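Excluded from the complex is one protein chain; the other protein chains are retained at their positions.
The first chain written gets the first letter, and so on, giving A, B and C; residue counts start at 1 in each chain.
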Amino acid sequence: MTETATTVEAEVERHDEHDHPSDRSYVGVAAVLGLITAAEVLTYFFDVGPFLIPALMVMMTAKFFIVAAYFMHLKQDIPLFSGFFVGGIALASIVYITMLTTFEFWDSFDF
Amino acid sequence: MAITEEATKELTKGDAVAATVEQPLGILTRPTSTKGWKSWLTTVDHKRIGILYGGAALLFFVLGGLEALAMRIQLATPNGTFLSAETYNQVFTMHGVTMIFLVAMPMAAAFANYLIPLQIGARDVAFPRLNALSFWIFLGGGLFLVSSQFIGGWWSNAPDCGWFCYQPNGGVIFSPSRGVDYYAIGLQITGIASLISAVNLIVTCLNMRTRGMSMFRMPVLTWMLLVTQFLLLFAIPVITVGLFLLMFARLFDAQFFNVAAGAEPLLWQHLFWIFGHPEVYILVLPAFGIVSEVIPTFSRKPIFGYSFMVFSGIAIGFMGWGVWAHHMFASGLGPISVAAFSLSTMFIAVPTGVKILNWLATMWGGKLTFNTPMLFAVAVVSMFTIGGLSGVTHAMAAVDTQQTDTYYIVAHFHYVVFGGIINGLFAGFYFWWPKVFGYKLNEKLGKTNFWLMIIGMNLTFGPMHILGLQGMSRRYYTYSGGYGFELWNMVVSIGAFTIALGVLTFIINIFYSKRKAAELPPVGPDPWDSRSLEWMISSPPPDHNFDEPIDVHGLDEFWHRKYGYDDDGKVIAFATAAEVAQTGDRTDVHLPSPSYWPIVVATGLPIIGYGLIYSLWLCVVGGLFVVTGLFGWAQEPADDPNAVHDDHDEPGDDGDDAQGASALEQSSTEEMSVDG
Amino acid sequence: MNSRSGRLAALAVLAVVFLAGCASDAPLDSLDPKGEYAQSIDNLFVPVFWVAVVVFVLVFGATIVMWWKFRVKDPSDDELPAPVAGNTSVEIGWTIVPALILGIIAVPSMALLFDIRDTTDLDNDYENLDVVVVGQQWWWEYRYYFDGFDPDVDDFDTPADIVTANQLYIPADQEIPLYITSRDVIHSFAVPNLNGTMDAVPSLYSPWKIQADEPGLYFGTCREFCGLSHALMRTQVAAVEQADFDIWVGQQRQPYTAPDEQLQAFLDAARDPDAEAIEPTTAEERGAALFRSLCSSCHLAEGVNDDLYDGAELVSGAAPNLTHFSSRSSFAGAIFELYKADGSADTNQLEAWIRNPPAEKPADAENKRGMPDLGLSEAQIDDVVAFLMTTGEEPSDFIKQETVVE
Partner (left out) sequence: MAEAALDAHEHPETNTGMSNSKLALWVFLGSECLLFGGLISTYLLYRNETNGGPTASDVFEIPFTSVSSFVLLLSSLTMVLALSALRRGDETRNRIWLLTTAMLGAVFVGGQVYEFTAFLREGLGFTTSPFSSAFYTLTGFHGVHVSVGIVMLMSLVVVSLKGDLSKERAETVELIGLYWHFVDVVWIFIFTVVYLTV
């Protein structure tokens, strides 16, 4: 029984070391995400011409990184986890963008 | 699901501590037996699962081989009538699908399951029950695919679109039998198995190494298997997307491949080959790993250039993602795409060449014993070289237009798949057989096996180069006289039967050697004077693998415990294997308990598959299996609280992660069953 | 001679046999180029093949040497070899050397790739000629456009100047641009003597080209698995002198014209809805009537049934155009000959074909892929064949002779 108790303590200690963000900061992160989403939708409704797609991509990427870094706490976890995630996304992007390129997919956009 | 009770739990042979535990009858009771055929259904021991993979793969190998023989009877002479066009198309498709997905992959999985934990000094894989689940899902998917040959008539419902199943030829209009449905669903099922297994083994390699076993002290085989798991991890979802689209197109009339509605027929090719090319390395890297263990042992030298071997394997793994369109040089891609893929394909030969040369350098100056495993391993070096070199000739895209879809390509990839992979796997069989089963395979029969196979394969696949350059296309169910194909086709057919004799010799050898083994002295832990940790424990290994975790101080730890250097720097033996090896008689190690649920969950998947094809009601039945299985799984702790439970010093015990683990297992499997 | 050099010699002999083995009488042989593109591919393949042979001899030779030199001859010898664990400079060396060799090979390879894919400014006397090659289960259609074909605007339903099947006529020593496509599944167009393969992908028009140095009949095949009768989907390229090609074009651009007035009058009457029908009296007339009534559901013959024909009842929507059927020396995906080597007509195989096509060539007629068994009587078969043999000028003798593969 003492063993179990020690483990629990160790666990708690380990978690405390991580220094998890407070609920308040989570709400703040969510508010930022909400704002970016609102900005995205606004960009869609106001004609920004050729900037639409780049602007949307920037905002999407920002949202993506915020969720991954704070909600999925990749910022605190070991880099290996980020490695798997970034690796998967990078590989998927390279492979599928190459595939779409062979279909002359990008010709359909007026850059 | 009948729940049988066997109250005794035997950890090891002659286990005196085996406790009789009172257990309530009921759905949540753990299976406890570790003996008898039933225990094989519930086992979560990575070694037994490895044996199951190997056994199943061998059965499928015989099946795929019989299909090959049927094709060679048909093609031995012009205008053959042994098979009809309908049957031939199914037979060559099933030959490819079987050999790739049901033979080469699970055989590699057999080695991965059996050897990775042993080589890194772990007690089991990270998730023993998930490991069992992988196997049963694989077997269910495999049997599901094979059943297409019998259900609805003898050879009338098997897939007939080739293992690559190009669209729209695999669509309902052009392939109206249910065969392609079996293909699409069956491969999704086996894909789930590969994916779970990949996750499991990656975690095992990253997390469960024994003390001191840093990544760069892992044996080359473990490294190659790890790279393979990464390739599987990322490649399987790609084919899953393709199969998913195909299934929806066929069953629910989705428009993914309907050219008239504006679909792109090349989409399938891309998805298939983005998976398909890494798949080639998924198949070949384990064989490379095996060769990298066998050659040093029988050269009595360390592997030459360990880090080059490891990094070239990683490089192959990476570059394997950038070459897929070389399967599509003639498909009408633009010349710039073709040029880029042509270049990347040529340069993937570099890391492969490094491996070949390093193997030769390992042998150079060694003391070579040419027994059966070594012969197979050396055969890999030269036969794979042929396959690699012919590969360079069609990496040149312009030249490839004369070779693509001819027998030249068939020759090329059979030198890779048979010359490289099957020979490598056979080297592995002969090498690790004494470790796994406690007796050596007979050397005389082994050499007969080797020579029959090596001569047979060269007779079979060598002349295919000529046939291909002479213009014989692949996937022809017949050919006419007058095209110069007669002589070489006859030679090829004779070669195919020679290979079959070789495989037969192997099977005979298994039984013969087992019978003989009773009269021979036990092989001991280290029959070949080997180098890695699996040889430090008794043969066959005890259930718990290692009595004590091994402290690793460098590469080839076991060898360094047997040998050292004298003052002149000469190698001297200062301990025998028996002195160094663990006895394996410890009986108090806490083992993960067997479980019914993996096989229950796995049973559901093929039933859902049949349901999708024949009647959606069956899907409900299959779904019930899956849900029941997952529910039971989630309720069951990873370790039986009633089991003997004295000591926790073994690495790899899930311990108090158990709950988290089972929750994760639940989540991931639920998702995958949805994917499938 | 010791065993080592013996083996090396044997290997060299094997390699020679290997190349020689290819040069036997094989009409699809890719090492027997008969046009500049096939020749340039051959010129790249052969030296690289020899490089590969040398590399293999080195690797295999090294293995043999080690077997001879390093194998344990005395089992009681316990001494272990020096545990050489690697040599970085050697390893870097043999990483770079293969890369260099491949780099050297890559240069001509890239050049050739762009060369054989380049279909602009081809050297021929027909400025705007484009030939659209259409793969179909299980035969090839050739559509000639003398005013050019624009794959971005047109599709293969654009009326072509000539539509023929199975035999592609080209003038010798001229570079002919092709657009390769398909109506159903993916096929692949290969005439190894003249150029490499290009896939026929539905909805794609892949530019390609062929050229034959000399007049002759060159054999081709479908390379990509395309279903049941993939093995029986062949083709031929008839390269003829330019003057003969021009004559052929003149003939092919005309609709069907009967060789005698009586048959023509019969057909004219049959095609004119206002005219009074004439009772057929000869075999050809009965065959023509049968062709109009039965074959029109799939086959078009200009001047015979274009008034009745409205597309083939096949999943792919087309069957071979039979306007000048007997001007081709082969039929049914170029697997059967219509003429004997001596130049005389041989209708036995054609009769067998019409009697029961799926028996002659596997097809899935139930699902509208391939020609069905029409259940004709022997007399009807004779009539249809008699009519079909009136459909065109016979091909040149050399084509008839070479069509017969022995």
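Heads up, the rule we're going with is that a residue touches a chain if its C-beta (ideal position, glycine included) is under 8 Å from a C-beta of that chain, and two chains touch if they have at least 3 such contacts.
Bear in mind the structure is a predicted one, so any value in this text is a computation, not a measurement.
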item: In the full complex, displayed partners of the excluded chain; value: A, B
item: Touching residue (missing chain; options B:I236, B:A517 or B:A602); value: B:I236
item: Touching residue (missing chain; options B:I49, B:A85, B:L195 or B:V220); value: B:L195
item: Residues in subunit B touching the chain absent from view; value: 126-127, 195, 198-200, 202-203, 206-209, 211, 233-238, 240-242, 244-245, 248-249, 252-256, 258, 261-264, 267, 271, 549, 551, 634, 648-649, 651, 653-657, 659-661, 663-664, 666-668, 670-671, 674-675
item: Chain not shown, touching residues in subunit A; value: 3-4, 6-8, 10-12, 15, 20, 22-23, 26-27, 29-30, 33-34, 37, 40-41, 43-45, 52-53, 56-57, 59-60, 63-64, 67-68, 70-72, 77-78, 80-81, 84-85, 87-89, 91-93, 95-96, 99-100, 103, 105, 108
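Simple rule for what comes next: only the chains that are shown with their structure count from here on.
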item: Subunit B-subunit C separation of Cα centroids, rounded to whole Å; value: 39
item: Length of the line joining the C-alpha centres of subunit A and subunit B, rounded to whole Å; value: 35
item: Where subunit A touches two or more other chains, by residue; value: none
item: Subunit C, residues touching no fewer than two other chains; value: none
item: Interface residues, subunit C side, partner subunit B - complex; value: 18, 21-22, 24-31, 38, 40-41, 44-45, 48-49, 52, 55-56, 59-60, 62-63, 66-67, 70-72, 77-88, 90-91, 94-95, 98-99, 102, 105-106, 109-110, 112-117, 137, 180, 184-186, 188, 190, 192, 195-199, 201-204, 206, 219, 221-232, 315, 335, 362, 364, 367, 369, 405-406
item: Contact footprint of subunit A on subunit B as seen in their complex; value: 206, 234, 238, 264, 266-267, 270, 274, 321, 325, 333-334, 337, 656
item: Residues of subunit B touching subunit C in the complex; value: 84-86, 89, 161-162, 166, 168-169, 173-176, 259, 264-266, 299-308, 330-332, 335, 338-339, 342-343, 346-347, 349-351, 353-354, 356-358, 360-361, 363-370, 378, 381-382, 385-386, 389-390, 392-393, 395-406, 463, 465-466, 469-485, 488, 563, 571, 573
